[in-house]
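Every protein chain of the complex appears in place save one, which is left out.
The first chain written gets the first letter, and so on, giving A and B; residue counts start at 1 in each chain.
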Amino acid sequence: MFLTPEIITLTVLNFLFVIFATIAFVNALKIVLYYNADATTSYQYALEKKSYLSATIIKFIFYVKIPLFIFFVYTLDSLSNLLPGAMCAAGVVSATSYGTPLLFLKILNLYIFAFWIVLNDEDMKYEGQPYLKKKFLLFCVAYFLLIAEIVLESVMFGAMDINSVVDCCGAIFSTTSQTYLSEILATSPTVLLGLFYGVFLLMIVSYIFKNRYIYSFLNILFVLISLITLIAFFGTYIYEQPTHHCPFCLLQSDYNYIGYFLYIVLFVGTFFGFTLGIIEFDDQELQKRFHISLLYNSLYVAVVSYYPLLYYVKNGVWL
Amino acid sequence: MIEIKNVSKIYDGNIVALQDINLRFKEGELIILKGVSGSGKSTILSLIAGLSKPTLGEITVDKKKISKLPDHFAASYRRDNIGIVFQKYNLIPTLSVTENVLLPLFPLNLPRELMKEKSSNVLQKFSIEHKANVIVKNLSGGEQQRVAIARANINDPKIILADEPTANLDEKLSLEFIEILRELKSKKRTIIIATHDPLFFDLDIVDRTVSIEHGKLL
Partner (left out) sequence: MNKINFYLLEYAYAYIKRNKNKNIFIVTVFTLLVALLSSVFFITTTVEHEMKERISYKPDIVVQAYKAGMQSSVDSALLDKLLEINGISSGHLRVEGTYDFRAKNRLFYLYGVAPFEDQEDPFIEQILQNEALNSSQMLVSDSVKESMHQAYYDKYFNFIKPDGSLQKVFIKKSFPVHKRIELQNLILLDQDTLRKIFGYSENEGSDIALSVANKNELDFITSKIRLMLPNAKVVSKNDLNVMYEKLFDYDSGVFLSLFVIAIFTFFIIIYDKANGLSSEEKREIGILKAIGWRVEDVLHAKFYEAAIISFFSFFTGLLIAFIYVFIFKAPLLGEIFMHNTLLDIHTFNLDFYLELSYTLLIFLLSVPVYIAATLIPSWRVATLDADEVMR
């Protein structure tokens, strides 16, 4: 394995995460097992104090994970210069069998940690602390996912070989190969776009009726269909090339780094939408979250639709 | 409005600070807790302030059970309902009078105008507005005392707790302090003072004197 400065940085911070997350985990476990709000023993008071420590550590990890994830994506992109055949992060991700699961796991963990923080904030609003044990139980699960992610990341970087050729996104995302991905990509754009805008419209409707369960469910559908249509359809208009389906090249300077913007907006919007369905917020909080979610999701739809429209206006035809 | 029912406080190592205390305080009363150091009177104040929790028993303030509140709720309760005057004032010497007085409200992130309003109100009430921007360590003992009391009153608390407030004061300042107490009492505050200063024992404004020895009421 080669030690580029980026990989060293990721390793140092991952190491920090492991240490602190383990401390938080041990405390969380104790709380799940022994916490008793009615007890007046000094052990109980110590546990109450420890709950603050775990919460602080979890918040720290989450807020550092965000710039670190962006940095991770940037690292993948920069590694594409060293791996023969790779021209963007897609090649690096596919260079090992760990790349894709690692990416999914990282995004999943970001969602879980964000969710934990939301849950924690809600929990602290009520004297009875209704989510106390639940949130620490959740963290116990999240801890193992975090460790899995870090281990996977180290293994992936260790397994990268600068001497073996990798695929570039043209090969991975082509419509002529035999994978599931190519089947999805080959589906008629009318169907995909119909689903995309359809789900979005349904979201607006459920927003108007303030039905949080349906809205939350729609957000899950929305994030999936958005990613699919981004790769299959909208991406090609950003690249102005009908065969360029890569979700990673968007992150490069050639396209003004629009990828970062789109992904962040999409994830924020759907995250807020999704949590609406799981946590019982009070009215004011609920309104706020509905607004934020719809705003970000609409922003995503607007920006992503802009590209094909712009192309049509400029050229008079579709791709 | 303050009810202490069957309260015991036992620290690690089986140190019994309080044993089966039962007390009731009415709104607007001025109560003296009398006893030597280590008798447990500071512990009672601590419990009423929500700074510690009883090992046994229950404390109710204004119909609200405060003994089992989680820390962040206990702190909010304390901030909104309790004003504490310490023996050594416990002001932050390098901050100004205004900053010291507003210190309890810092975490609330209130708008500046509101903060200014609150601080000038309370500084006026205790006659130190003219020193609003002076750094506390440059004040005289009496002035610092008034700042400490002003800080305790910033949120218009219903209950004032004072722990040996006159222990470090000369007679003149002690008497000044008692005058301030008189004023506070006239505003219907419930005032509980833990002290063994004889100046308080035959005071007219004192409604009740409670004696404590070795953690038990006498």
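Assume a residue touches a chain if its C-beta (ideal position, glycine included) is under 8 Å from a C-beta of that chain, and two chains touch if they have at least 3 such contacts.
Values in this document were obtained by computation on a predicted structure and should not be read as measured data.
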| item | value |
| --- | --- |
| Contact residue for the chain not shown (choose from B:42, B:55 or B:190) | B:42 |
| Hidden partner chain, touching residue among A:81, A:164, A:241 or A:315 | A:81 |
| Interface with the unshown chain - residue positions in chain A | 2-6, 8-9, 12-13, 16, 20, 23, 49, 52-53, 56-57, 60, 64, 67-68, 70-71, 74, 78, 81-82, 124 |
| For chain B, the residues touching the chain missing from this view | 37, 42-43, 45-46, 49, 51-52, 71-72, 75-76, 78-80, 82, 84, 86, 90, 92, 94-95, 99, 102-107, 109, 115, 151, 155, 163 |
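By definition in this document, only the chains that are shown with their structure count from here on.
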| item | value |
| --- | --- |
| Chain A and chain B: spacing of chain centres that average the CA atoms, whole Å | 50 |
| Complex interface listing, chain B residues touching chain A | 11-12, 53-56, 68-73 |
| Residue numbers on chain A that touch chain B, as the complex places them | 37-38, 40, 42, 45, 48, 124, 127, 129 |
